[in-house]
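Structure below; questions to follow.
Removed from the display is one protein chain of the complex; every other protein chain stays in position.
Per-chain residue numbering starts at 1, and chain names A, B and C are given in the order in which the chains are listed.
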Amino acid sequence: MSLQVENLTVYYQTLRGEVRALEEATFGVADGEIMGLAGESGCGKSTLANSLIRLSLPMKLIKGRVLLDGEELPIADMERMNPFRFERISIIPQYAMNALNPTRKIGKMIAELLRSRQVDGAGFLPELKRRLDLVELSHEVLDMYPIELSGGMKQRVVMLISTLLNPSLLLADEITSALDVSSQKAVAEMLVSFRDREFVRSLIVITHDISILYQIADSILIMYAGQLAEKAPTEAIVHAPRHPYTRLLISSLPQVGVKYAEKRLTGIPGTPPMLLDPPAGCRFRERCPLAFEKCLQVPPFIQVDPGHFVACWKEFETDAQA
Amino acid sequence: MKPKKKNEFLYFALRNRKLRIGLAIILFFLLLALFGPLLIHNAPFDYVNPMGAEPPSSQYWFGTTFFGQDVFAQFVLGLRATFLVGAIGGGLGTLIGILIGFTAGYRGGIVDELLNMLTNIVLVIPTLAVLLIIAAYLQVRSILTECLFIGLTAWPWAARAIRAQTFSLRAREFVDLARMSGMKPTRIIFTEIAPNMMSYLVMTFILQFGGAILNAATLDFIGLGPTNAISLGLMMQYAVLWGALLLGMWWWFIPPGLAITAIVGALYVMNVGLDEVFNPKLREM
Amino acid sequence: MRRYLGRKLLIYLLTFFLAVTIDWMIPRFMPGDPIMNVMSRIGAVVNPSAAQAMYEYYRHVFGLDLPIWQQYFNFWNSLLHGDLGISIYVFPTPVKTVLMRAVPYDIFLLIPSILLSWWAGNHFGAFAARSKWLDNTVSPIGYILTATPYMWLGILLAWLFGIVLGLFPIAGAYSFELRPALSLTFISSVLKHWFLPFASLFLVGFGGWAIGMRNMIIYELEADYSHYLEALGAPRKLIRQYAFQNSILPQITGLALQLGVIVAGALVTEVVFSYPGIGYLLLAAIQNQDYFLIQGCFLFIIIGVLIANFGIDIIYLIVDPRTRRGMAGETA
Partner (left out) sequence: MLKLEAVSKIYRIGTFGGKELHAVSNVSFEVEDGEVVSLIGESGSGKSTIGKLILRLLSASSGMITFDGVDISTLQGPVLKEYRRRVQGVFQDPFSSYNPIFKADRIFRIIKQEFFPEMKRGEWQERLEGALRAVGLNPDQVLDKFPHQLSGGQLQRFLIARALLLNIQFLVADEIISMLDASTRIDVLNLLADLKSRGLSVLFITHDLSLGYYISERAVILYRGCVAEMGATEKIYARPLHPYTQMLMASVPRLDEKWKVVETRLKAQESELRGGCVYYDRCPVADRALGCDTFRPPLVEAEQNHFVACFRCGGA
């Protein structure tokens, strides 16, 4: 296991109280695994990613621990996390297009960043150039300022910088959502090639777009309203989901070849609960067609098939009967 | 998840120390300017003390000038003038800035280019130099003319800032929606765009207010202030002119300058406080 | 880049044009008759024959019998020939000569105080932004300083260091019993007289820049690129260094915008310390209703500010890579 997350619970502190953005997250990411993390806005997927690398105010760690290659990460301590960041765990942030210092040439910024890690920039240059080729950027980019690059190019520069020191785990936070379909594909494939070339050992790819994950991820973790709903190999999530939320979600996605006139898809009635004061138990309960009294308790996140975890009482019930 | 807008604003506004301190200072001087004149028994220019200059005493709270005029009487009336200049001069500057900024930002195109050019030109001209030359040729000057000229020259940076804001708000979709509802441009500006910029306009006014006070003090001090009234700047001019420095009459020149510093400083502090209240990003600091 | 400078130059030329027009218009369209004012003033000072000469001179210069466009044209014509009229206050010295005598003092006072206060203020502001504690203890100094009217700070310093403590002289550019010479006594006298006016200009500016930098750098530290560096575990020092460098750019633009205010501050400071620069001259001109001198001062101030603005533009161009590469049209 490359990454092991245990009972991670993170709240946001706001004026009106604690927003319970992430509850009891327990899961693992294996060596070489690309794990997709999907869910609707506000489901806690970005909170999860951020708390693994930059847990800063107003986020607050309530409990839980995170192990990376067997070593515990001091995630709540901004200073003590520094040696781990970039070298062991790294992130391509959501705001990648604005993540570069506007007044520094790309090459200079990289050199300064590397120097702060006691890495010799000049000696690193050949490797840097090799990686530029890989993300399909010309070497001249090093001598340019961020505003001279297009949005997609800036994002690729950030992808390259974040993986320079070959971290064990890379978090990619919604990096395809602002892109056109054609660049989406290129970027998603680059992530896979990063893993294949062992620039990064494992990846967590956060997105709201499950079809992107279907293309590149080995497994998918579905979150709903701050709770983990289901984690399974990609094919299982897409073709044999077991959590009612996943099932309804997948069946509501329009596909090329599906026409309104022929097959009318339906969404999930209702809206996600407010996390300021969430309902007890399973948070999908109010929208779930299968909900019953047991759902007033929080369902555990249990393995039902090899590599297939679900948090749903109904699932456990049918399993027990079978 | 988000708390109600208005409550949130009030909560932060009341909790913000900068805002509270600034507001308290301004209120103190404002009350002094409003009710101070009720406490004085002497006209500001009357030679009331036959002894000439005297330090503060129970009879003359702030002492008397070289000629035996009551400094406290001059001070409270000067304070009034200061607030007047700030409110009218600063208000006028803000108003012109709003008109030009809204027009340029909303209309865009050639109108914007021209107004922007005008703004840039007036921005480069040192305001005081223009005020000087205007004031120098006016034989009789009142506080109101002073306000007028200060307002007429102080608007450019406000116009520029408001233009930029309008420009970005104009691109928001609710403006398009209002246009599709057949609303007229002026109505869109004042009912859709302006309310969204209230915080910004308030902050602009605060800075214009402070700027007008400092400008007026400068003009007064060079001898181009009102010819028929007293002001804090004039007090300082008289003090320097009649050797208050050499004679050590500190009570003559300390109060007016201190009041200006306190008022303008309080305005600046309030401005930063408001910025923190309006901009959640800054609240943590 | 050439476009950027060209655009700026166009604005400065238009500004100059407008300023000259104002300079020409105001005496003509303001209520009251400046010639009568001048004449009544001169009648008291100069002998009658000189007064008669003055009157003729004025009639000729104002050219009130000529059509208005020709008056305007003539005004430009004499201006471009460097003819700003003759001063009454120091009759009959040409205004240009009077001004040229004052300019060195202004440069000597303004350039060090502007540059030093800008440099020191920026560093102080960045220092204040380091922590909440520092911000709360140190920033108020900045607010107080920047809110202080220049003349009042001047008066306070003069009173405190000149009168009470007796450390510095409070009037003139050098001791009146000395003649200008390259002697140690003279130079030290000049520096002593220079120090207090310099200090008042420096302190007010210092406060403003410190507050400006503090506000700017706090925004920059919350910018996405700062957060990204934090997520990559970059040292605090590097992040702060970037934020500082990016905040300096708007501060350069700010300097251009503040020039007018600083010049105004210098004028009143000179008045407080009877320092023989343009400001002091201006006060004398106003008190003596020397209109040519007032107009001359006005033009000199405008020209000075425009030149300084252009200088700052060039510096900005060198410092900001974005304008240099012609990517951003106008950041200012």
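Everything below uses one rule, namely that a contact is a pair of C-beta atoms (placed from the backbone, for glycine too) under 8 Å apart; a residue touches a chain by one contact, two chains touch by 3 or more.
For clarity, every value in this text was computed on a predicted model and none was experimentally measured.
Trainee: For the chain left out of this view, which of A:Leu265, A:Ala280 or A:Ile302 touches it?
Mentor: Result: among the candidates, A:Leu265 touches the missing chain.
Trainee: For the chain that's not shown, point to the residue among B:Asp70, B:Glu192 or B:Asp275 touching it.
Mentor: Once the missing chain is taken into account, the touching residue is B:Glu192.
Trainee: What is the set of chain B residues that contact the non-displayed chain in the whole complex?
Mentor: Spelled out for chain B, the touching residues are 2, 4-5, 110, 113, 172-174, 176-183, 192, 195-196.
Trainee: Name every residue on chain A in touch with the hidden partner chain.
Mentor: Spelled out for chain A, the touching residues are 40-41, 180-182, 184-185, 188-189, 208-212, 214-215, 238, 248-250, 252-260, 264-268, 271-272.
Please note the rule applied: only the chains that are shown with their structure count from here on.
Trainee: How many Å are there between the centre of chain A and the centre of chain C, using C-alpha atoms for each centre?
Mentor: Going by mean C-alpha positions, chain A sits 56 Å from chain C.
Trainee: Mind listing the chain C positions that touch chain B in their complex?
Mentor: Interface residues on the chain C side: 11-12, 14-15, 18-19, 22-23, 26-27, 30-32, 34, 37, 132, 135, 140, 143-144, 146-153, 155-156, 158-159, 162-164, 170, 211, 215, 218-219, 222, 257, 259-261, 263-265, 267-268, 271-272, 279, 282-283, 286-287, 291, 294-295, 297-298, 301-302, 305-306, 309.
Trainee: Which chain A residues qualify as touching chain C in the complex?
Mentor: 53-54, 56, 78, 81-87, 90-91, 93, 95, 98-105, 112-113, 116, 145, 147-148, 158, 161-162
Trainee: Under the definition above, what is the set of chain B residues touching chain C in their complex?
Mentor: Residues in contact with chain C: 117, 120-121, 123-130, 132-134, 136-139, 157, 210, 214-215, 217-218, 221-224, 233, 236, 239-240, 245-246, 248, 250, 253-254, 256-258, 260-269, 272, 275, 281-282, 285.
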